[in-house]
Each structure stands twice: as C-alpha cells, then as structure tokens.
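Partial complex: the chains shown occupy the same locations as in the complete assembly.
By letter and in written order, the chains are A, B and C; residue numbering begins at 1 in each of them.
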Amino acid sequence: MHTIQIPVRYQETDMMGIVYHANYLVYLEIARTELLRELGVEYKDMEQAGFVSPVTNVSVDYKKSVTFGDTVHVRVWVDSYSKIRTVYGYELTDQDGHLVGSAKTTHVVVKQGDFKPVRLDREFPEWHDMYMRVMSPVT
Amino acid sequence: MHTIQIPVRYQETDMMGIVYHANYLVYLEIARTELLRELGVEYKDMEQAGFVSPVTNVSVDYKKSVTFGDTVHVRVWVDSYSKIRTVYGYELTDQDGHLVGSAKTTHVVVKQGDFKPVRLDREFPEWHDMYMRVMSPVT
Amino acid sequence: MHTIQIPVRYQETDMMGIVYHANYLVYLEIARTELLRELGVEYKDMEQAGFVSPVTNVSVDYKKSVTFGDTVHVRVWVDSYSKIRTVYGYELTDQDGHLVGSAKTTHVVVKQGDFKPVRLDREFPEWHDMYMRVMSPVT
C-alpha cells in the first residue's frame, strides 16, 4: 500500500468550479506508478523493453468534489493479480480526511505493435514475483 | 438513442501510441450533451439556472485501442432514471465497426455552491418529463 | 487558407468559467492538420514514415474569452516556409465574428529517435512543393 499527495492544478478544474471528473484517472495513474516504484519496478522499463500496459477497465465512485487549493491524497494497493491481469484499488481523500472517492482499475501487459496480452510470469518474472509477494496474505 | 462521431485528436494520444484512457470520459460527455440537445434540453441552461450535474460514478470497459486518424463512434442512451439519479449507457466503435469499449455514467443534479442534490421532477420538470418519456417502454 | 469550426468542449473550460488558455494550442493543431489535408498531405503519413514534426515556437494573443456553448472558428494559413522551418498563422473568432485571438506556430521535421531536423525538399519533396506553391505570391 502506498499513499501520494497531489495538489490540484488549476488546469484540472472546469466551469463547475471543481476538478473535472476525467482527471481523477490521471491521479490514479500517478499513484499507481509511485506504488510500483516503491515495490521495486519501473513502468518506464517495461515500455523500454517493448511492452505497454493498457487499462482494460476503470470504475470510479465520486463522493465529494475537490478544487484548486485542495490536495488529494490517493491511497493505492494491488487488489488482485492473475498473471494476465492486475487490479489496483484506490481510495481518495482530501486534506481534511474527507472521502473524495474510490476506484478500481484493471490492467494487462501487451506487446507494442500487436497489443497481444502476455503472461507476466513468463515475460516479466520480477513483476510476477513482486505481485505474488504483495498479494500474499502473510504480508 | 443518439450516435456521434469524434475524430481522434493528436493531443489525446499518449506515448503508448493510442488514445489516453481518461479521454474516453470526454468522448462520453460530448455524446451525452448531444443526446440531451436532441431530446430538447441544453445542459448549458441548467448551469445558467444555478445548477450543475456532477458525475457520481463512471465505469468503462476498454476493448480495443484507437489512435490519431481513427474516428470514434459513440452511441449513447438513457439507461435508467429515478428523479434523483440518471444513468447513461454508451457503446463505442471505430470507423470499421469494431467494438472499442462500453461505459456507464451516473449523474445527479445539485445546487451550485452547496452541491446538495435536487429532485428533477421539482426543479426541472421538463427534464423529468423528457427522461420519463425516454425511459418509457412504449417508446 | 482554411477555416474550421470547433465547438467548445465542457472539459476545456476551467473554474474561471472560460476555455483554459492552453487548449487554444489544441485548436490550432486541429486547424493545421485540416489545412494540410486540404492541401493534399496527411500528417499521419509523415509519422508512419518515421518522422515527426515538433513545435519549436508558439505565440498566442488572447483577445476575448470563449466558453462552453461557443464555437471557435480557426482560420489558418502558411505564413512562411524555408525547407527547414514552417510557420503557420492563425486567427480565431467566435460564432458572432468577434476576434478571440491570433497566433503563430513554428515547426520543424525531425527523425523519430534522434530528433535531428531534416530538409523537407530532400525527405518530403511533395510537402516541399506544396509549401512552395502555397507560399507563391501568384496563388
């Protein structure tokens, strides 16, 4: 589990006066990348090896709006993992601890070019080991 | 039901070479706005009356990537309606008819300032009538 | 010369209630791409040939704000061309003909990977001919 803090950018607001809902997906990605770094892997390395990791599902519950001047705290964890598919869970709060929202995103790893999914235990054993460790009930 | 066509903008792609996943939420919103216009109401008018309509849930399944040069066809419809809450359904295809993804978004209407949800049949009877008509099994 | 019409997207607004200033650069790019298409070339083809065309300078004067519900008309033309460098000029107006802003952008063409600039008359003679024709005072 990992938590990052993201100060809201002015550009992220819309004329409703609050952060535009699509920008939450950007916050989630930043948190996810940081979690991976903390766990010892770099998403950038995967791309340099010729693979990318597209999102196959996103689901977000919006509970409370945030705006410029607020800081969003994003807590992220590996929710489930199956060699082919990784699901991350997220909880977002504001600087006062109020629940802003929660989310899940699902990811696969594919080859650049053909976008065919690959098995992580074969192509990226260090990622596989990391996910297995993080998923372990003992940890 | 309504379908719009959105040519992918270069700005919407990312270094994976495809449309960044958060931008699908923008496509959905454009389609939703067009559907409302077709049904005789304007979202802009709601804001000018002092109300806004935030998203409370978003769920997207990504099936196939699209990129610059592609045109995304977004089909949108009112999936369910309950005076307080409206759910829209979406299906996205590319210019060759391949399924790109599907989605649902849930919305409430709130007062600007306090963000308290209001009942559409009381505050916006013409929207209520429109939703009831669109939801009607006869139509 | 070419003119396109871009309806403002809700996502493009910010909490000032108007289109966020960086989004004008997106409008300019859409107009530029359309101008090229009209002139018989496709930017997409250049990328598929292993070249990209980064912006080296952008300059925008903002005269009047626009917001959701407005349509921006972008007029674009080739302002100058020198085998290495192309400058586009732009004038933006709203649906009532009021001046919204004006801009210039400068571009080079470079090889993907090393980002070294190339001469258009050598690498892309059809683009070179097109620019020379468009720049011609006779036309």
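The rule is simple: a contact is a pair of C-beta atoms (placed from the backbone, for glycine too) under 8 Å apart; a residue touches a chain by one contact, two chains touch by 3 or more.
Computed from a predicted structure; not experimentally measured.
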item: Number of identical chains forming the whole complex, with 3 shown; value: 4
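What we mean here is this: only the chains that are shown with their structure count from here on.
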item: Type of chain A:chain C copy interface by residue overlap (half), same or different; value: same
item: When chain A is superposed on chain B by its C-alpha atoms, the rotation angle in degrees, nearest 5; value: 180
item: Distance between chain centroids, defined by C-alpha means - chain A, chain B (Å); value: 24
item: Geometric centre distance via CA averages, chain C-chain A, whole Å; value: 34
item: Touching two or more other chains - residues of chain A; value: 15-18, 22
item: Chain C residues within the chain B interface of the complex; value: 9-11, 26, 29-30, 33, 43-44, 68-69
item: For the chain A and chain C complex, residues of the former touching the latter; value: 10-11, 13-18, 20, 22, 67-68
item: Complex contact set, residues of chain A against chain B; value: 15-18, 21-23, 25-26, 47, 52, 54-62, 65, 112, 115
